[in-house]
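Shown here is a partial selection of chains from the complex, left in place.
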Amino acid sequence: MIAIYPGSFDPITYGHIDIIERAASLVDKLIIVIMANDEKSGTFTFAERKQMIEHTTSHLSNVSVVVGEGLTAEFAQKMGARVMIRGIRAVSDYEYEMQLATANMTIAPDVETVFILAKPQYSFLSSSTAKTIARNNGKLDSFVDDYVAEKLMEKYRKGVEIY
Amino acid sequence: MIAIYPGSFDPITYGHIDIIERAASLVDKLIIVIMANDEKSGTFTFAERKQMIEHTTSHLSNVSVVVGEGLTAEFAQKMGARVMIRGIRAVSDYEYEMQLATANMTIAPDVETVFILAKPQYSFLSSSTAKTIARNNGKLDSFVDDYVAEKLMEKYRKGVEIY
């Protein structure tokens, strides 16, 4: 069984890593897909995001990272994936995910969207929370891996506008 | 009984058409109102949106299309409408609609907001879903009328940035 886990990962947080570890233990191969539409408006380039994901998931031998393009459900088909993993945290997430999953049922009926619940301690955690904290010089160690924290602080020190 | 059905219709989807058909069977006259604040940020001009609505609702004799301006509830009053139709799909819609309807109760107490539920197969469907699919060359036939699909693909081929 091959599964993809798509997202913007701008940057990867402990919440993503939790989902990745749990999903990786359920499938033969987990492909993390950085979706392509968002590069311009992002904080990190795709190359930077990919490097941070690879660094923080290097302990998982069946996980790989690619940059995606086109419709996610169709990209899953191209990668030979039967399953698309999604993490859900809150009701507003859930609604958005439900609409997306329903659209994907029409676009690619053979790709099943499967939801895994984030651990409670990560239920509030998003990439933008991490960036807000970095921008304000707050402590990042409960939110992202040290390697990612360093990259975030670096961006911030350079005066790059981070959203 | 005159009713309005306001929205941005950028472009009209099968979800909108479902609501229009059902609302039109309940009232004497249904006026579809393209609300004016959004032209600049839209994908289609008001003229294009109007044409697509007229094309896809031409089988409904008591339906007409106008471009609105000002506050929607006050525009309803100008059109002699007692009822404002709103389609609801998801809980997040519902909350937004509830806030809007409550504000409108204060602004125009004589105009009643009336909600009609989208059919389940259209519950995930929005104009932006259709545009995402068009931008990625996906199949549009479950989402919009052929006429609208053609217009969407045309925009896309011209390289117009579609959000």
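The letters A and B name the chains in turn, as written, and every chain counts its residues from 1.
Here is the rule we go by: a residue touches a chain if its C-beta (ideal position, glycine included) is under 8 Å from a C-beta of that chain, and two chains touch if they have at least 3 such contacts.
All figures in this text were calculated on a predicted structure; none of them were measured in a lab.
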Total copy count of the complex, if 2 are in place? 6
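As a working rule, only the chains that are shown with their structure count from here on.
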What rotation angle, rounded to the nearest 5 degrees, superposes the C-alpha atoms of subunit A onto those of its identical copy subunit B? 120
Taking the touch rule as given, give the residues of subunit B at its contact with subunit A in the complex, in rising order. 89-92, 123-126, 129, 132-133, 136-139, 142-143
Complex contacts: residues of subunit A adjacent to subunit B: 70-71, 74, 91-92, 95-96, 98-103, 106-107
